[in-house]
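Apart from one protein chain that is not included, each protein chain of the complex appears where it belongs.
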Amino acid sequence: MGCCQDCLHYVFDYETPRTLVIPHIGVGCVFRFTQILVVLYVVGYVCVVQKAYQEKDSVISSVTSKVKGFALTNVSDMEPQLWDVADYVIPPQGEGSFFVLTNMVVTPKQRQWRCPELPSPSTTCVDDCDCIVGHSDPRGSGIQTGLCVNYSSTLQTCEVFSWCPLELDTKLPERPLLAAAENFTVLIKNSITYPKFKVHRRNIMPQINSSYLKRCEFNHVTDPYCPIFRLKHIVSEAGEEFQDLAVMGGVIGIIIDWSCDLDWWAGKCKPKYTFRRLDNKHPNRNAAPGYNFRFAKYYKTSAGEETRTLIKAYGIRFDVIVFGTVRIKSVFFTNVLIRVSVLLCLC
Amino acid sequence: MGCCQDCLHYVFDYETPRTLVIPHIGVGCVFRFTQILVVLYVVGYVCVVQKAYQEKDSVISSVTSKVKGFALTNVSDMEPQLWDVADYVIPPQGEGSFFVLTNMVVTPKQRQWRCPELPSPSTTCVDDCDCIVGHSDPRGSGIQTGLCVNYSSTLQTCEVFSWCPLELDTKLPERPLLAAAENFTVLIKNSITYPKFKVHRRNIMPQINSSYLKRCEFNHVTDPYCPIFRLKHIVSEAGEEFQDLAVMGGVIGIIIDWSCDLDWWAGKCKPKYTFRRLDNKHPNRNAAPGYNFRFAKYYKTSAGEETRTLIKAYGIRFDVIVFGTVRIKSVFFTNVLIRVSVLLCLC
Partner (left out) sequence: MGCCQDCLHYVFDYETPRTLVIPHIGVGCVFRFTQILVVLYVVGYVCVVQKAYQEKDSVISSVTSKVKGFALTNVSDMEPQLWDVADYVIPPQGEGSFFVLTNMVVTPKQRQWRCPELPSPSTTCVDDCDCIVGHSDPRGSGIQTGLCVNYSSTLQTCEVFSWCPLELDTKLPERPLLAAAENFTVLIKNSITYPKFKVHRRNIMPQINSSYLKRCEFNHVTDPYCPIFRLKHIVSEAGEEFQDLAVMGGVIGIIIDWSCDLDWWAGKCKPKYTFRRLDNKHPNRNAAPGYNFRFAKYYKTSAGEETRTLIKAYGIRFDVIVFGTVRIKSVFFTNVLIRVSVLLCLC
């Protein structure tokens, strides 16, 4: 029984270190000052600088886009032509990344045949001996047939088997063909989910009604939540001039920041739009300026032969990039409260 | 030598605070209770609520998809037509985001020409004075030619230069044209990597053999790891009715959650599929319901003139979204063990 009481004493006796009190103002000041530093560190560094109170969650996002507008091209070597959404938006599906055609080099009526190679030091020739049958130059356009033919009245080049006539992409229009594209508008629909917090949001917010959507246009100041953007506005917000960018093309990021504050007193979770050019702005310092790609429309003649219209498309690719973090401060403050009380208990 | 011994004493003497033992049950109880609170806090809050033991790593994912099935359309104003994968899956590449066509408005034989504008308050006219040459209304369909022509026997509208005849997208079929799409199936292949932990996994797991893959179909209960999904099942799991959704289109997320538990006693890392509608469910409250886009097929007549068939495609876009976290508890427990022993040593 004495043992049991010993045990009980061991468990429930309170041990506290004996302390020595030094009634010296200087030492005390230093002591309190360090304590204040600690508190400042916790509040200032952890909370403000490191933002350690953020509960983070990765965002799941879905984007659809729909461009509106049309443009007329009327240049000397082509018929006047009207371009609508089905013509200039590639791919047509309206995903988070869409391309608007603004300039192009069109090579119509190509077919598999023989034609003289474009002139360059390695393709010019004097007679057939300079051309090798079956040779394919990686920088050339096709398989050499072994003949040396007239490219122009003064120049001879090796003949190649390829899609003929060959594309001559040096004569890119200096003024973008679809200069009117700056007035096209795009409707961007974005819905997000934070799976951990079961938060679902859409950029077309409940208070936005049908009549507002029909007339609104995004503007940082007047209409920060309108999901309809004028292409010219996007490009100028990214610090670029639309007509300059449209000549050689480029990539523009439409960045949607969903930084949610989910506390009961805040409860707001709204999209914030920013715009940035994503490719290299200075083409001179760099060998690969702008943004372009080649695609073809395939036709069959009545004789059954396949022909194509090759289009080297220059334009602006818009990448919708969605990111965000969730903050719950109330959870954090509870957390801090518990930690502080724990610390006090330990001391 | 005395100095050295002093030094040695300074380094190897053990200092411990003198303590005062208070044999008072009440104070002791309070003391132990606070200690228990601390332990509960560490175990309960840190481990269970915050899940601080998760070692996190971002997942690298690759998705391919392959839809199977065909459908026959047999409506009054079109020839009977069979639709197979190459016709209704856009883009055809089978990436993580694919679109299945379910309804459409087809405008065949469009060519660059002149035709009366669709009637609206801004396009109706009485005589040529109401139409301005070269004017292009952003809500219209083309460039006005300045003429006022008959749209119908009772109505006159301004003539425009555009792809003619103009699309009349108000007569969308009320029953989806490709209603049979609900029985299409899709095979989704997904492979993931956690680069930090060098973990590679595929959703077609090693135990799944060829004969099972030929006959299985995903079901949460009976076949939770079968990678073949019936479109109707996906849509109904997302809480929607396929035939309703197919009329105006929509976006469905196929969410694959790879939450891996990499401990030696668990070692499991299996995909979990959930489905969610990602676009707005309530089209009435909102001006932009459903999911559709326009694309065109281009033809050339024997005279060399370009014509196109414009298709306003309504359908369901499926976005495969992959996310996941890795948990290694054993690492965590080692960690906690070390921390606790460190704390004990410090005290």
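Note that the chains are named A and B in the order they appear, and that numbering of residues resets to 1 at the start of each chain.
We adopt the following convention: contacts are C-beta pairs under 8 Å (C-beta built on N, C-alpha and C of every residue); 3 or more make two chains touch, one makes a residue touch a chain.
Note that this is a predicted model, so its numbers are computed, not measured.
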item: Absent-chain contact - pick from A:143, A:216 or A:248; value: A:143
item: From A:73, A:97, A:124 or A:236, residue that would touch the chain that is not displayed; value: A:97
item: Touch criterion as defined above, residue of A:18, A:198 or A:268 at the omitted chain; value: A:18
item: Selected from B:9, B:139 or B:171 as touching the chain missing from the view; value: B:9
item: Hidden-chain contact residue, picked from the options B:172, B:187 or B:248; value: B:187
item: Sites on chain A contacted by the missing partner chain, in the whole complex; value: 17-25, 27-32, 34-35, 37-38, 41, 45, 90-91, 97, 99, 112, 136, 138, 141-143, 161-163, 251, 253, 255, 257, 276, 278-280, 285-288, 291, 293-296, 298-300, 302, 308, 310, 317, 319, 321, 323, 347
item: Hidden partner interface residues of chain B, rising order; value: 9, 11-18, 58, 60, 62, 64, 66, 68-70, 72, 79-82, 84-87, 91-95, 183, 187, 189, 191, 193, 195, 202, 204, 206, 208-211, 213-214, 297, 299, 301-302, 307, 335, 338, 342, 345-346
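Going forward, only the chains that are shown with their structure count from here on.
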item: Whole-Å gap separating chain A and chain B, where each centre is the average of the chain's CA atoms; value: 17
